[in-house]
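A protein chain is absent from this complex, but the other protein chains hold their places.
To keep things simple, chains are lettered A, B, C and D as they appear, and every chain counts its residues starting from 1.
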Amino acid sequence: MMAGWVRTLITTLLCLTLSGALAASIWAIAGNPTPVDLPRLLSENMDRSGVAHPVTAVLLNFRSYDTLLEIGVLVIAGIAGISMAKTASLEDPELRTSDTLLYALQRWFVPLMLVLAGYLLWAGAERPGGAFQAGAVVAATGVLMRLGGIPMDFLRPGLLLRLGLGLGFSVFLVVAVASAIGGEAFLAYPPGLTKALIVVIESVLTLSIAMVLLALFVSAPVNDAEDPEEGGPA
Amino acid sequence: MPPEALAAVVAVCLPLLYPAMALLPSTRARVMRFALPLLPLPALLLAVFSDPGWQLDMPWLLNGGLWAMDELRRLFLLLTAVLWAVAGLYAVGYLKADHLRRFCVCWGLTLAGNIGLTLAVDIASFYSFFALMTFAGYGLIVHEGSGEALRAGRVYLVMAVFGEMAILAGLLLASAAADSQMLADLPAAIAAAPQKNLVIGLLVAGFGVKAGLPLLHFWLPLAHPVAPTPASAVLSGAMIKAGLLGWLVTLPFGEAALPGWGALMVVAGAVAALGAALLGVCQRRPKTVLAYSSISQMGLMVLMVGGALADPGRAAVLFPVIALYTLHHGLAKGSLFLSAGVSMPTAAGARAVTWLLIALPGLSLAGLPFTSGALAKLAMKEGLSADKLDFALSGYLSPLMTAGAVATLLLVLRYLWTLARTQKTGRNPPALAAGWLAATGMSLVAFWWMPWQVDGLVKAPVWLPKMYQLWALLWPMLVAFILAAGALLVSRSVKKR
Amino acid sequence: MTASLLYALAGAVLFGMGLYGLLRLPHLLRKLLAFNIMGSGVFLVMVGLPQHRGGADPIPQALVLTGIVVAIAATALAVVLMRRYYHLSGMTTLEEPSPEQRPGGRR
Amino acid sequence: MMLSVWLPVLALMTSLLAAVVIFALPEQGYRLRTAVNLGAALVKLGLVVVMVWGVFRGVDYGVSFTMAPGVAFVLKADALSMMFAGLSAVLWLLTTVYAVGYLEDSPNRSRFFGFFSLCVASTMGIALAGNLFTFFLFYEMLTLSTYPLVVHRGTEQALKAGRTYLIYTLTGGAVLLLAIAWLQGVAGDLPFREGGHFTENDPALHTSLIGIFVLLVAGLGVKAAVFPLHGWLPQAMVAPAPVSALLHAVAVVKAGAFGIVRVVYNIYGVEASSVLGVLEPLAWLAAFTILYGSVRALWQVDLKRLLAFSTVSQVSYIILGICLFGPVGAAGGLVHLLHQGIMKITLFFCAGNYAETLGIHRLDEMDGAGRRMPATSFAFTVGAFGMIGAPPLAGFITKWTMGTGALDAGMDWVIAVLVLSSLLNAAYFLPILHRLWFRDPPRQWPHERRWGRLETSAWLYWPTLVTAVVTILAGVLASLPFSPLSWAELIVLREYSP
Partner (left out) sequence: MTLWLMAGLLFTPLAWAVLTLLTDFRWGRWVTSFGILVQVLVSLGLWLTIARDGGFYYGLGGWDAPLGIELRVDGLAVTFVLLTAVVASACGWHAGVYIDPDKAWHRYFWPLFWFLWSGLNAVWLGGDLFNLYVGLELISLSAVGLVALGGKAAALRASLRYLLAALLGSLAYLLGVALLYGQFGSLSIAGVATLLADNPAPAGSGLALALMVTGLSLKTALFPLHQWLPPAHGIAKSPVSALLSALVVKASFYIAARLWLEFGATIGSFAAAQLVGLLGSAAVVWGSWLAFRQQQLKQVVAYSSVAQIGYLFLLFPLTYSVSEAVSLQAQQGITLQVISHGLAKAAMFLAAGNLILSVGSGRIEALAGVSRFLPFSLFSFGLAGVSLMSLPPTGGFTAKWLLLQASLGSGQWWWVAVLLAGGLLSAAYVFRIYRASFLERPETDRFYHPPRSLEVIPLILALLSLGLGLASEQVLSVMALPFEEAGAP
């Protein structure tokens, strides 16, 4: 085998070269105008998108299929995460804290954060913000509560958790398919209902995203479940 | 299908299929031996009663089969059939129980080959029968299973295989040159072929192995003594003649003058006739002596073949002579071989008669007047007379023949001498005796019934040779007797000291 | 040179750094962090490059948002796997354990 | 009309279906399996007979569909096809009967017969293939289906032999594939056609054509066991006797030889091949192989290995025959395709009989076996003499025809090869015959089994005798219509005057 320092050297050179080439490429590309002016195209179509903020429009209308799949990815991560969780109880005495400061902080912060999340969700239509940001904040709230030792039984790997995980995704999906039933293309919102539907989707997505993130945090595996592998010695 | 054709098929197929009897349970297979003398009978009938000229066309056979009969083949067939019949009869008495079936199988196959090759006119069936005879003959030679027999068999087989291959190559070349699958077309094609020397060489050598040409003869003195006596008889009487027949039907006789080959054959014949005698008189075993005698006799025939090769004009004349000589030698030698297995009666009179009957065919070989030998020798002398032969070596032929006659008798005497020393006394099985007697009788008598009108060389049976002929026949015999007596005296005196 | 282009160039540097870390650092968590650095580099390029010309471009921003979610999902999954892995094997690197303790290995 | 399409397909399918059914049958279904085997073999024989008659009258049997862009799957029955198809159909029947007896009471019979049928299906496909692509398809299928048969016994030795076999044949297959692909690139998809395709070719193509020819022959030569590609064959002798019989007499080696025939006659055309100057070197190679195989056989002590080397030698006769430029020599080569098949299968059957009945495997154990097993020994004798080329057996017809052809073509040296090879054949076969018939049997055979009335199991007895008789008949009746020789002449006639 190559000596460690040789490999380090080679890797370093490789990375430096790559960065250099990348920078050169960026420099070269930056010198030329793009042949397609997508932002202009976007702004021309904004009024048909149903939301005011272009990013949200792109996410939930123009490229909503991306978002759908993205939520799918998130759900997958959640599923894979809870599939690892083989613990029967979420009650982990070591996690329960008796720190009063934390406890007090929690009391203050949790409602605040939930409000913040609501705001982010609402603001998503006009300015930066949206389901994911809101979901992240909600999840952070959950983490805080968890650290504070508050039992959250709904996070037990069970139907409820799974429902929560899938909720946002399924609503999104239902809307997508429903729009087709109405004769439109897939993932196309009916003209009048665009705004409303997007808001609904965003809300449930927020919930689901928060659930996923929280579940991933909570379901850190702790016990020794045995599952004989295929191909192992009998 | 003419009746002759049917008979020909029967004549070949009977011995060919006879081995199937070996499939019978071994208890009943003993019957096989009694069939032995019957096997050649259809062939015998065919030879005696059919007129030459018929043919049997079998386009489906091999590369197109054609069997037919002409004068030459008729004589050979006659010899073959007679000899095999009497030897078969002899064998009934001779054979012991062990390996009986195997012997019978080989016997039948060899016979089938021998008969078939005389009838076959197309190359493929001729060669097939020839090969059948060769390979089945091996079984007859090694029948006794002694170490000597096995060695003899090995030598036989090796030489035979080489011979077969030479024949194959020669026939292939000749057939391709002739663009024909018939033997009859070969001589002319060979004569005209660019590679004629190669072809002739291959054929001479190939058939020469069977015919006991010098240097190709080694198997003969080895095989004959060890083979069962009836087998030796047919081996020497009939089978080696197959080699001769091979020459006669393939070499370009009468098509072109081949003085070189003629000379070579004459030299070979001379060497065989005299050299074999020289070696033969030194042998101690009667059948070995006879084997050398066969070589010697074949040498004489080779002389004629050489003459015929050298002088195309003379070939037509020599052919019948060769055939006659063959017939004569075959029967006489067959009888002599069979006599080697005969036990002497104890009664003095019977003993004398027996000795006489043993000696007569031998003397016939040497050309005793009133025997077939005399006739054959005379015809040969006539055929090879120097003035009628256009050939450089023709001057030597006459003395050679004379010397050959001396050699012949010397060998016969030596045979009788050795036989007398080894002969057992006792009773002969009847079949054995019958076979031997029949052979001797055939040798002495049957010759005179032969169809003599063969192209007018010998017009009719010469009961009484003319005086000069008589002298010509007798003085070599005298010389031989004197030599033999001298040798006897010398050996006695040597022994006394 | 605009600030956006600077972002993009910084992204190039970050990508290289992250790559180095991902390749060379043995500890799994470090690898994961390196991956995130790389990801940030890519996002910087993605946003910075178009922005350099036409000002804010919402499309790459949206793409990056999606990309971030995906990256978070992946990171989260990786963390869960790592914790489970650590729990089962007590290891924080991907090195093959010695043969005697490898399940299904040669005896 | 429909019949002409379906007959070749049916002929192919009979054994394929048989294979499937046999695989599906349980191991214990002895009677049913035998019935399926024999039934399929008989049906196939019937189909082949019908097709032979049809081809003789000039009916075109064929089916074709495009398999991949540029290449078609073509089944076609011409005279040459039927020669090979007939051979495999007849010998399949016999070998099946034989194998049923041979493998009595041995394990894994279901597997054996399944692959056996597959093997025959491939042979049939090779025979009926209408272009090189289709030929290759079945050629490789043959490789695969024979492997399980070679390693059937499952011993280390068998597995080793199987490996050697695979290395040789798969490499050969790869070379062949390359050649076919190259040819396709040069000339497109060429159906087999009497007279070939390159009679008026462009001189610019000569180099590639020669290269392709060399590759084709190299690829096919592996199966045909042409020196120096013959190494697998003697090793493959560890297989059970029916396999050796089928492999050596029919399927594998013949497939190679048949392929070379196809290439020379139906792809290149004899004339073009001889213009390219590829035939003469091939003839020399074949001649060398003939002698080499025989010489190696001289030193063998194991009967089956001896027969294997004999096969190496004999198969090259076919190749030598087709290299002789001219109809007669060609007929000689082609007829040997059948003759060698019949003769060699006889010999292998005999070897199997000896092994199964008396436990004899080596030459020195064969003393006096003729007494104990006269019928088998008779068959062996016939086969051996056939190999030597003694008349009037099948081998003689081959040699005679080839010899005549060689002289026609002006290649006189071939005669020397033929003669020399016969001598060598005699040198190793005659001592065996001597042992069989003229030595005394030992007191105790190595491993004797008894079967009532016959000398061996009837399943083994009759096929052996039948092939021996056929060996005789193929020679004796060579000039009959539908005899191998007549059929070969028919093929050659169609080839030389398309």
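In this section, contacts are C-beta pairs under 8 Å (C-beta built on N, C-alpha and C of every residue); 3 or more make two chains touch, one makes a residue touch a chain.
On a predicted model such as this, the values are computed, not experimentally measured, just so you know.
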{"item": "Touch partners, limited to displayed chains, of the chain removed from view", "value": "A, C, D"}
{"item": "Contact with the hidden chain (one of A:C15, A:A30 or A:A134)", "value": "A:A30"}
{"item": "Residue touching the undisplayed chain, where the options are D:L3, D:M67, D:V301 or D:A416", "value": "D:M67"}
{"item": "Among D:V5, D:V50 or D:L178, the residue in touch with the chain that has been omitted", "value": "D:L178"}
{"item": "Touching residue (missing chain; options A:M113, A:L165 or A:L197)", "value": "A:L165"}
{"item": "Chain C residues that touch the omitted chain in the full complex", "value": "8, 15, 19, 22, 28, 31-32, 35, 38-39, 41-42, 45-46, 49-50, 60, 63, 66-67, 70, 73-74, 77-78, 81-82, 84-85, 88-89, 91, 94, 102-104, 106"}
{"item": "Touching residues on chain D - with respect to the absent chain", "value": "23, 27, 65-71, 73, 107-108, 110-111, 133, 136-138, 140-141, 143-144, 147-148, 151-156, 158-159, 162-163, 166, 170-171, 173-175, 177-178, 181-182, 184-185"}
{"item": "Positions on chain A where the hidden chain makes contact", "value": "21-22, 24-26, 28-30, 32, 34-38, 41-42, 45, 61-66, 68-70, 72-73, 75-77, 79-80, 82-84, 86, 159, 162-163, 165-166, 169-170, 173, 176-177, 180, 184-188, 225-227, 229-234"}
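Operating definition for what follows: only the chains that are shown with their structure count from here on.
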{"item": "Centroid spacing, where centroids are CA-atom means, of chain A and chain C in whole angstrom", "value": "16"}
{"item": "Whole-Å gap between the CA centroids of chain A and chain B", "value": "113"}
{"item": "Sites on chain C touched by chain A in the complex", "value": "5, 8-9, 12-13, 15-17, 19-20, 23-24, 45, 49-50, 52-59, 61-63, 65-66, 68-70, 72-74, 76-77, 79-81, 83-84, 87-88, 103-104, 107"}
{"item": "Complex contacts: residues of chain B adjacent to chain D", "value": "22-23, 59-65, 102, 124-125, 127-128, 131-132, 135, 139, 142, 145, 150, 153, 157, 161-162, 164-166, 168-169, 172-173, 175-177"}
{"item": "Residue ranges of chain D touching chain B (in the complex, touch as defined)", "value": "374-375, 385, 389-392, 396-397, 399-400, 403-404, 407-408, 415-416, 418-419, 422-423, 426-427, 430, 434, 437-438, 440, 475-480"}
